[in-house]
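For reference, the structure I am asking about is given below.
A protein chain is absent from this complex, but the other protein chains hold their places.
Read from first to last, the chains carry the letters A and B; within each, the first residue is number 1.
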Amino acid sequence: MNHFLSRNSVDELKPLLEKARQIKQNPFEHATLGKNKTMVLLFFNPSLRTRLSTQKAALNLGMNVIPLNVSQAWGVEFEDGTIMNFDKAEHIKEAAAVISQYADIIGIRTFSGLKSKEQDYGEIVLSQFVKYATVPIINLESATVHPLQSMTDLFTIEEYKRKTRPKVVLTWTPHPRALPQAVSNSFVEWIKKTDYELVITHPKGYELSPQFSKDCTVEYEQGKALEEADFVYAKNWSSFSEYGKIISKEENWMITAQKMALTNDAYFMHCLPIRRNVVVEDAVLDGPNSIVIQQAKNREIIAQTVLSELLKNKSKF
Amino acid sequence: MNHFLSRNSVDELKPLLEKARQIKQNPFEHATLGKNKTMVLLFFNPSLRTRLSTQKAALNLGMNVIPLNVSQAWGVEFEDGTIMNFDKAEHIKEAAAVISQYADIIGIRTFSGLKSKEQDYGEIVLSQFVKYATVPIINLESATVHPLQSMTDLFTIEEYKRKTRPKVVLTWTPHPRALPQAVSNSFVEWIKKTDYELVITHPKGYELSPQFSKDCTVEYEQGKALEEADFVYAKNWSSFSEYGKIISKEENWMITAQKMALTNDAYFMHCLPIRRNVVVEDAVLDGPNSIVIQQAKNREIIAQTVLSELLKNKSKF
Partner (left out) sequence: MNHFLSRNSVDELKPLLEKARQIKQNPFEHATLGKNKTMVLLFFNPSLRTRLSTQKAALNLGMNVIPLNVSQAWGVEFEDGTIMNFDKAEHIKEAAAVISQYADIIGIRTFSGLKSKEQDYGEIVLSQFVKYATVPIINLESATVHPLQSMTDLFTIEEYKRKTRPKVVLTWTPHPRALPQAVSNSFVEWIKKTDYELVITHPKGYELSPQFSKDCTVEYEQGKALEEADFVYAKNWSSFSEYGKIISKEENWMITAQKMALTNDAYFMHCLPIRRNVVVEDAVLDGPNSIVIQQAKNREIIAQTVLSELLKNKSKF
């Protein structure tokens, strides 16, 4: 693993999950692996969980961490050949190369703008960093995927599953603001490579990009999708076809205790932050089958697993 | 001590002050006590002294520190049962539980809004964090108290006092902006439990909340209050009865060299930042009896003392 950008960065998942289990049991076992190594975290957008969990993971390995809020410091130009006489003070070529001088690993957080499908799904920011940096890059959520979250979700399902091939349902939920598709795209990308039964459910018009949902089962009736589910993964996303738009509110898609009763005593999952009584009823989120906090805890474990891999392999980079 | 929220968090003060004295003599004696422990500092408001001194204290103990400016990242919902379809993205239940996954101690800084007495004196932010976090909380100044400052003030008086029962005067001073009552409330709360002679002086209308000033001597004539004082603690606060208002400017309440001449060669104290020639004359602040910088230094010592206690007791938490 040279970078950690998406599911494609991981060849063999099983040994990584095994490593994660060991890290969870003994997080400080390799407390000097990252000695004299520095990770720079670049936030083009605000972040809580990712920021804290990734920092904590790095500290567990003895690394130094320098977080930077990019928006406060900088306008970065991502296009080649531009005459830079307007608002952008530095080209990604210099920015990425310079940060690589001080960092052993660079983490990048950059949301989709939800304005141009081409720009978002082109992953301009992330791919330009990968092109011009000379050190490993970790994707801390990009325009279209959130691999640290998805690998965490998978690891959490592995911890809680009560049968070899659980039924996992990704359900669209209502939300007052238009949100990226990144978490959902990424969840599908990681889960569909397992032998779980995956069902995606959402109102018509909220189809995910075929790049991710190809070959997946889509069920437009939420109640039917939830039947016999072992895990319910709730998430809102905006429309892909009418790009970035809320095309219908569908408030009746909120996850309720009544709906959870249709499942096989399913666990409730969400990446957080979550809007109570919009995405999910209090009764579900506060109930015994909600494992959202355990998911959040596992963000640290997975970040540490990925960092360990990158540090180990860095000599080959 | 499970949390450090106010004077009530401390059972026996004497051993803590003794510990502080030892820490001041040898700040790096327990440089590994905080090994592999992480403190997250949440700032709902800007902070200089508290931010620096608490970080330094934690570093002296070998802890990791992750400071976060909350306002940049987040809208947190503090009410139960809300339908979160407006501006708040995360409920305190999740926020506090999630941060507890990554932090061994959480420090919280949150000012009073000075708009609603009920909200401020209900200490909603702090108390909700205490309720939903699963790790110790340190109050880095809340709506109504500032215990790290007050314990520091007390420790500083102990260092400088020239007699067993010094006369300590808390005097209101002018200020161009409406300020919280937290520092003054807290000072009174800590000092009135000692055997010092405490006198509070302020213009009529600036009475502190009886919750704090009950049983205290209040003298409305500043000159009379200052007579034979050993310590003069200056501070502005806005009205409690006409909540959060500046009800009179009273510029003649500024502390001057002439007024200090009424005292028993008193030391001048203030929590800083301080407005020169508004709160106090240059001549007093630059004079030999000003101990404001020594107070600031002691902020680190007291923070380290409190952190040591919380780290020591954490196994029982």
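Heads up, the rule we're going with is that a contact is a pair of C-beta atoms (placed from the backbone, for glycine too) under 8 Å apart; a residue touches a chain by one contact, two chains touch by 3 or more.
If you're wondering where the values come from, they're calculated on a predicted model, not measured in any experiment.
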Candidate in contact with the missing chain, chosen from B:Ser9, B:Ser47, B:Ser186 or B:Thr263: B:Ser47
Full-complex contact with the absent chain, from A:Phe28, A:Tyr102 or A:Tyr220: A:Tyr102
Touch residues of subunit B, complete complex, unshown partner: 28, 31, 46-49, 51-53, 55-56, 59-60, 69, 176, 272-278, 282, 285-286, 292-293, 296-297, 300
Absent chain, residues of subunit A that touch it: 36, 38, 40, 64, 66, 68, 72-74, 77, 81-86, 89-91, 93-95, 97-99, 101-103
